[in-house]
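A single protein chain has been removed from this complex, and every other one stays in its place.
So that you can tell them apart, the chains are marked A, B, C, D and E in the order they are listed, and the count of residues begins at 1 in each.
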Amino acid sequence: MKLKKLVLTGAAGRLGSYLREPLSKMCDELVSTDIVDDIGTLYPGERFVQADVAKFDEVHAILEGADMVVHFGAIVDERPFEEMLGPNFVGSYNIWEAGFQHGVKRVVYASSIHAVGMYPKTEFIDTEVAHRPDTFYGLAKCFTEDLGRMYWEKRQMESVHLRILSAAQVTNPRALGSWLSYDDLIQLVSRAIDTPVVGFSVVYGVSNNDRAPVDNHKASFLGYRPKDNAEQFAEAILAEADAADPTDPGTMLQGGPFAAFELGQSDMSLMKIVDDRKKT
Amino acid sequence: MKLKKLVLTGAAGRLGSYLREPLSKMCDELVSTDIVDDIGTLYPGERFVQADVAKFDEVHAILEGADMVVHFGAIVDERPFEEMLGPNFVGSYNIWEAGFQHGVKRVVYASSIHAVGMYPKTEFIDTEVAHRPDTFYGLAKCFTEDLGRMYWEKRQMESVHLRILSAAQVTNPRALGSWLSYDDLIQLVSRAIDTPVVGFSVVYGVSNNDRAPVDNHKASFLGYRPKDNAEQFAEAILAEADAADPTDPGTMLQGGPFAAFELGQSDMSLMKIVDDRKKT
Amino acid sequence: MKLKKLVLTGAAGRLGSYLREPLSKMCDELVSTDIVDDIGTLYPGERFVQADVAKFDEVHAILEGADMVVHFGAIVDERPFEEMLGPNFVGSYNIWEAGFQHGVKRVVYASSIHAVGMYPKTEFIDTEVAHRPDTFYGLAKCFTEDLGRMYWEKRQMESVHLRILSAAQVTNPRALGSWLSYDDLIQLVSRAIDTPVVGFSVVYGVSNNDRAPVDNHKASFLGYRPKDNAEQFAEAILAEADAADPTDPGTMLQGGPFAAFELGQSDMSLMKIVDDRKKT
Amino acid sequence: MKLKKLVLTGAAGRLGSYLREPLSKMCDELVSTDIVDDIGTLYPGERFVQADVAKFDEVHAILEGADMVVHFGAIVDERPFEEMLGPNFVGSYNIWEAGFQHGVKRVVYASSIHAVGMYPKTEFIDTEVAHRPDTFYGLAKCFTEDLGRMYWEKRQMESVHLRILSAAQVTNPRALGSWLSYDDLIQLVSRAIDTPVVGFSVVYGVSNNDRAPVDNHKASFLGYRPKDNAEQFAEAILAEADAADPTDPGTMLQGGPFAAFELGQSDMSLMKIVDDRKKT
Amino acid sequence: MKLKKLVLTGAAGRLGSYLREPLSKMCDELVSTDIVDDIGTLYPGERFVQADVAKFDEVHAILEGADMVVHFGAIVDERPFEEMLGPNFVGSYNIWEAGFQHGVKRVVYASSIHAVGMYPKTEFIDTEVAHRPDTFYGLAKCFTEDLGRMYWEKRQMESVHLRILSAAQVTNPRALGSWLSYDDLIQLVSRAIDTPVVGFSVVYGVSNNDRAPVDNHKASFLGYRPKDNAEQFAEAILAEADAADPTDPGTMLQGGPFAAFELGQSDMSLMKIVDDRKKT
Partner (left out) sequence: MKLKKLVLTGAAGRLGSYLREPLSKMCDELVSTDIVDDIGTLYPGERFVQADVAKFDEVHAILEGADMVVHFGAIVDERPFEEMLGPNFVGSYNIWEAGFQHGVKRVVYASSIHAVGMYPKTEFIDTEVAHRPDTFYGLAKCFTEDLGRMYWEKRQMESVHLRILSAAQVTNPRALGSWLSYDDLIQLVSRAIDTPVVGFSVVYGVSNNDRAPVDNHKASFLGYRPKDNAEQFAEAILAEADAADPTDPGTMLQGGPFAAFELGQSDMSLMKIVDDRKKT
């Protein structure tokens, strides 16, 4: 069941960069794509094609003959709706529609906790809770999950939606629960690819943290069993952290800092923001 | 609590036309808008402004000073995604964002059963079930509901999402369950406006039909109590109807004919389609 | 959509007798069958065939060419398992299997509250609660419901399972909640037949009693809206009734007297039992 | 099943006063009690005994030989915990424990919406949702409901807990949903008494208001079907009401003004408060 | 609490054979029974009695004086209903009824995933989901579970229903999720026997597979904690497997090949079938 052709979007991004090597081993040909024009040295079996996911024709050309698409290409930050419309909304449509036209079997999508970021951490959430986006960034994830469900139910095109919590380093109390290690990310994407049938599925992308505030039981058939645990960092981080204010959305809600943003008004990168808040 | 200024979009549409007179009585000034350039004779207190909801500036200008918006303006049919992107997706964003900038208190939105059209009719659905859109048309409703929830949770701007089943005449077996009479539509919009607090709410727009396949209990605080009942037409319609095929999505699923469409491929008006299938 | 041929089993039974006339008007030919050899004067369009539902060949012969079957033929009382095996278990299999072989579209089945008779009346039950049979009689209803679901899911043969509460006269406090009037029975069977698609459905057979202890919301698409209400008898019956013992299963549980029976040990008819307990 | 002896506590209170006459007709002897020393002219079959429910011996003496107790005696307002401890907490214990010692079959208790007053009105609540008290007043209702459940499960002593919404006149928008008319109150108490078995039950005390924000389906076996509807007052009240602020707990939450109180700090009567807020 | 007498049915079957030795150590006397006339060398404390579970008298004779019964005797394949009626339906009744007459405390029953085989693997199922049998084989499991629940609720005779997924070798992708190792089977049966109280319980028989598609949390009190994990076979099996078709019931549904069978039409042994499909 080795794949013939696999497409990775967002290959120059932080997570995409980590996925290139393992993905290149799961297929005869990995086509990596990004809006930037260079992603560095290629792995054996990898080919790079520059493309803008917001442009249907470019997406359509790349997906010809692909078995599956790992779709990580989008703006990874909160920006005004107008800026996100192309890459984060239309881009998703382009992937699914071009994929359908080419008979692509499945899309593995980088969704996000921000699709449900307005839930309090103290409230249990599994993979079937209703959407509660915290930003336009999260709203695009909701849109894409609904789109993916529709393509499955109307056209039997499969998708797995990985609601990643935070794949950054563990530098603040929130990350003790939300951390997704790179090894666990790779396991998660691998399972999303090698599981024989997935239909439309949602799964949280989080490591085996003691304090993980989400629940993957309803996606157990995917066999995702993370190995890393942010608790190793707990003592050091909690010792330095300030007391938390339970009435602050950025502290109490699943979305963390995103839940506290004014809609569309961040111009920092996601990483910078997390760093700036690292003592909260 | 009589409203000073109320805005109605889609005022030239079939449902919008019916709403103009009753809405004009609930406010000092009703601003009716549509993409067409004429909506006929105005009612006392009504003013017409031509505008395209897909254009932010035109929406922004109209919403200044408004208390509430009744947003019915969009393509009311299944079309390719590219055609719907402006009026049905961006249009919704424009209404909420311009509304927020002007301090609009609430949006009353014409959502649709097609946001959940892929549920079988034999499966119980209330106002909290997960989205299962049946078309790009339905996907735009899902997008707008999630957008509305976010504006409530982040910015305390209220909205009521009316998931209308079918407001056409009762000419086929499906409509025995899905019919929304004009009187009941008016009651529904009135409650969505006069209820003191609504937060983010969803309610099905359906008459008091014996065979209604949806449930409004979780929205009972809105006080919507429909009076009409399509059962009066049952004997005549059922006598003429052909036997139904329970394996046909167009018969078995909540979305009816939309659930059977190829995505984006209808070029008939919603009304025509329903008429063509009237004996099913 | 008038049916060509409809088959009624148990035509000589108390409920079957009431159904013969209205059913005869819903089809070109009504074939009434029972294990007894005479059901009296026939209605226009009605034909009688004596048969034992426990015998596959007899059932098979009768179902040829039928559109639907209304299956009420079985022992209507609690008896030892061995006595019920043929008519109440094998009989159901015979109806579904012979029906499938002949292309019968749907079975309307007289299920019973005794499929869930061990629930306390004070606990809410809808049409999706798990089985909790109170007798072998109830166990046969559970068996048939599961059989019906399987024939729908594997073979797309539809069925509606009418969980009748009590169709006797209102002579005791339990019946104030459980009564199903004959008019409402007829409406219920009519809806089960004329609803265009039903898949596999369960609905409680109970009138519009103030004190009805079950809930049909999840079957609302069937359009069953009972008109009669046992509350008209409440004052007289409650005045005469003894104080109830809340620790008595026959009083506290949905199954009433059946919930208190020793399994298999009743040799009274259902009606007699109810009469004997009428002051409880 | 006419009761021999029935005890009513809080007989001088607003609701208690209304219940005296109808209760006196449901039993051979009605013993009315209150902490005040005079309740006016007695009805046929009624006897008055002054008593303090906070004193076990006084309660014990009154309950001897009683079949049931209708327990409405308590402070009906928010006060400091220390003041409520006797009448609202210990008083409940006294009723149940003295009742148990005398073999009393059932307690009908005036619980309150304030046991769940912190739920938003826009969130559906049925009779099984978890407690969310809004005041010490509400906390005493939670305590008593849990006490009643324990006496049922451990000692088979029945109780019905009437979560009354608001039994005042309809003078503000909240009451359009929360109103309980006197006739409906009497029906509710009657059903709580005449239903043969009730175990431990909870039911909302609210009229058949279009805008009722609570749901009694899970208590349907009690047969409570209210007749009055506050919607008759809607037009007049809504016309005068100010715009509501959805971020105000007193407007958005089920408990209304109580949800906005500082704990223990009201010194107004419940009625006065409601009047003062009548335009909200 | 060592048992005096334990009865094992189906002792010559594949699973029964494995259970004989461990069960013989849990009791003074193990009576092994099967429809075949020889089960080979006996273990210390074991006695063999040939019997047909479909014959009440034979079952009755064997159960005299037994503390518990481990009931694995039945046809382990899909066959026409008529063939299964005796061993799989009547056989279960015989065990419970004869057991009751002899005061047997508990039955441990080999139920099966096929009682719920029509659920999609991508849909979460726990031990309380409604029955959805995929075959007559599965329907017999549903029948027996309902029977067991009734004997518990009416007669306080306990039972544990082990819904075994697949106890064959891991030779295909489905088994990566469904595998139950022999060691885990033995642990499971041991817990079902040694847990002090079980009432009526259901538990899935599956190893600690990463990809297990069912959930045992609601049966956690039984203490079943499987140790084996089919993931050790994943790489080899997935490498050889063909691409799966998500629209094939045999791939997508819990029941696997059984979900794809025509009802009653398999004449292969369960093992052969699984082998034939091993590359799917």
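Everything that follows uses one rule, which is that a residue touches a chain if its C-beta (ideal position, glycine included) is under 8 Å from a C-beta of that chain, and two chains touch if they have at least 3 such contacts.
Predicted model only: the values in this text are computed from it and were never measured.
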Taking the whole complex into account, name the chains on display that the unshown chain touches.
A, D, E
Given D:133, D:196 or D:223, the residue that touches the chain left out of view is D:133
By the contact definition given up top, give the residues of chain D that touch the hidden chain.
81, 85, 89-90, 93, 97, 118, 128, 130-135, 138-139, 142-143, 146-147, 149-151, 153-155, 263
Residues of chain A touching the missing chain are 120-122, 124, 173-174, 176-177, 209-215, 217, 231, 234, 238-244, 246-247, 251-252
Hidden partner chain, residues of chain E it touches:
1-2, 105, 128, 156, 158, 194-201, 217-225
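Operating definition for what follows: only the chains that are shown with their structure count from here on.
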What chain lies farthest away from chain C once each centre is taken as the mean of the Cα atoms?
A
Would you kindly tell me how far, in whole Å, the mean C-alpha position of chain E lies from that of chain D?
52
Separation of mean Cα positions, chain B and chain A [Å, integer]
32
Contacts with two or more other chains, residues of chain B listed in rising order:
128, 217
Chain contact graph: line, ring, star, complete or other?
other
Can you identify all of the chain pairs that touch?
A-B, A-E, B-C, B-D, C-D, C-E
